[in-house]
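Only one protein chain is missing; all other protein chains are in place.
Note that the chains take the letters A, B and C in the order they are written out, and that residue 1 is the start of every chain.
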């Protein structure tokens, strides 16, 4: 990021706050109070800050999952489904296997979730690579299948039979330890950060990453080099699915302790949003994931302790995101050049 | 059905029995969904509003359908010194169980589940019993061929929201009630897979009508709006749920199965106001105490005039007594056995 | 089971299929028109929701479905214009814009429902005037004919007409040719003197009109109420259908019909005690499977054409 871009970001934030403030005043509330509660809701005290971290982890992982598939030029809208399947796989391994030491049990749960997530992601991957079936179409549709399938499992064979649509509670050996009690932030945070670093290293500094990026940018070159573009594409999708599955596993192992029917309200779509705003740049993803996590937990604070209705808070957040995406908004220096580079831009689009 | 501005914390005029100090009682209602479902959640809020008329309250409603928000909402409200925090859903059972001891000086209420802690009051519902009556009413109604659009086939319908255990508790009662009237009765059942899609509810209901059902029971929250609309649009019939929905489309809705969530939430607030809160208390709302039941069908009676089948009403009364006395034992779904 | 089968597969299925596929179809058309200019408009979902809300509100207050239709399209247009500016002028990623609009629509319609209509969750009233149904008395005598040809909601028919019209416009008119060239190869279009920016903006606006219409059909044609989040992924399904047909209105329509048909069959199958979740999956699995099989077959036949033997 250049100095200009930082300025641009700053301007965008200020403008968003101003516009949001005007709306809040217009509705008859105090914007300063509202923003203070937003800030407190995200950062003040262990409970709130923990709440932010708790939301940050799945956002980071699902954003990463999306970015990895984007490296092989697959638009994986299916991370949500992988998250669900990973979650239920981890939950099952967590309650049905007993008597393992903690570390081993956690690894088994995570491993199983990642395998399930990657196998699920392999389906649209294979269809795209070998039959040119559009992956946006298949992943949108397969999300529903995954969610209904977990719903079937949790209400039938894997049900805890307690009246709540959830699996039995996992063994304590399968649970991730909490940090920052009473919030539910947990050691999954460190797993997520480790995965972030690992993925960054893998993509940027290894032969595997070279192949993945190469396939995404030019599959013909890859085939010619002997990387097998199709297979690599499927591998990239499977990596993406594994990370999505991991995100689900951490949710159940760190937060709920069991799989809960319909537990995700579209976490992976928020993750996708983070990745898209970061333009799939892995280095920028944690920043954007944190940004969204802060907005989400801050919004809860604003809703709890001011009279601003939840729906208005949500609308203001949507507006923040819209403005954040408009990178051209304050590129003052670029305005003049815009004219001469219009075709360059068109070219860049191709 | 308008619930007005809901999120604002508003205080009402003071009433005799309220706390001495004149400070309002702080009540937090934590929902596992949103207001506006015209059933379960709205009903809980109705009770609070009723209590607001009687006592001096400060009310906060936390809505969210995001499971990860539930726990943090509940904890935040408990930490913010609310006098009572009421969790409105079976789904909040574990969360309250987990945190009740942490906030030992805060009182909790849980609706539709039981938490056995010294500072928690629970309310459960025998929805299977209410549904039993609804099933019986539907089974009788579907054979009244003199009523417009009622066919001679012994087929009735039932459409649920998500396929989760509590809905099955409704369903077993409904089926048992129908079969009790006529063992040959065929019951079509569908789940929309969501509580939030009225259009899907409508589609499923239309499908059941096309398969010969002429009356369909709604157990689908917001999705149910589509069920009721399908009845109105095709001239067929429906049965409402939770709240009295008879008036939504007068003449299309035979009756509603009431689940008096409002009464439960009122009781909880009242116990604080009157200082009669008993930790660990479980209020069982069933047919015997009027916690579940059917409406009096007066709306339908008016719509049908002398075609109204009075015998249904009589039979329901009879069945109600039989269930009360234990003569009829209504089955329940695993996890919902009477405590 | 045999008599059950006839309860599932009978003539009423046809009308049910069209009814179930129309909301998705309109969303797909809105997505198709921008996709032809290489803009993936996933904001359709949000535009629809705005449209649905506007339609109900206007119809409720004015009692005129025509006015409701017009206003919901105008609202769609305005939202699309905002999206167009954000994406084309300020270079915001179109997917992000679309998702933000979806979030905004969900929150804002909920907010306005409280503020304007003083209710939450859902809103229905006798004063909401629905879109007319095409009812012909002379058709209603025979139940089969009645089910097959009568009682269509206005826009169920308009939708089918629009598939053909849009196909014609895209593939037979100057406007369509230029639009497709903008989407396929903007440089080529630019060197042919076509203003790519304007063209993209223009189709964003049309997409807004269609999205608004789609929403209005949802709340005044398909049903007669507004409910929070009543689109419930139908905009996304439209995008999926658009990709199913590769941007071709007719093929996309076929995708919608496959979905609608399997969905309707599912609705009927549910009554027979199979686990609901599996039934609810059928339309999604069927659509993916049909797409995959048809593409695999196409690839195979292309291979054959190339063979030297």
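Everything below uses one rule, namely that a contact is a pair of C-beta atoms (placed from the backbone, for glycine too) under 8 Å apart; a residue touches a chain by one contact, two chains touch by 3 or more.
One rule holds for everything that comes next: contacts and distances are computed from a predicted model.
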item	value
Chain not present in the shown complex, as UniProt names it (candidates "Nucleoside ABC transporter ATP-binding protein", "Na+/H+ antiporter subunit C", "Succinate dehydrogenase flavoprotein subunit" or "Cysteine desulfurase IscS")	"Nucleoside ABC transporter ATP-binding protein"
Displayed partners of the chain not shown (whole complex)	A, C
Touching the absent chain when the full complex is considered, from C:187, C:257 or C:296	C:187
Residue of C:14, C:177, C:257 or C:285 touching the missing chain in the full complex	C:177
Touch list for chain A against the chain that is not drawn	202, 205-208, 210-211, 213-214, 217-218, 220-228, 339-340, 343-344
Hidden partner interface residues of chain C, rising order	172-174, 177-178, 180-181, 184-185, 187-195, 303, 306-309
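Keep this in mind: only the chains that are shown with their structure count from here on.
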item	value
Touch-based graph of the chains, sorted into line, ring, star, complete or other	complete
Chain pair that, of all pairs, has the most C-beta pairs in contact	A-C
Interchain centroid distance [CA atoms averaged], chain B/chain C, Å	34
Rounded Å distance between chain A and chain C, as computed from the means of their C-alpha atoms	28
Residues within chain B bordering two or more other chains	5, 163, 193
Residues of chain C whose C-beta touches two or more other chains	114, 275, 277, 280
Footprint of chain B on chain A - complex, ascending	47, 51, 54-55, 148, 151-152, 155, 159, 161-165, 182-184, 251, 255-256, 260-263, 265, 297, 300, 303-305, 307, 309-310
List of chain A residues in touch with chain C within their complex	127, 131-134, 136-138, 140-142, 144-145, 148-149, 151-152, 155-156, 269, 272-273, 276-277, 279, 309, 311-315, 317-319, 321-322, 325-329, 342-343, 346-347, 349-350
Contact set on chain C toward chain A in their complex	38, 40, 86, 89-93, 95-97, 99-101, 103-104, 106-108, 110-111, 114, 185-187, 190, 196-197, 233, 236-237, 239-241, 243-244, 246, 275, 277-278, 280-281, 284-285, 287-288, 291-292, 295-296, 299
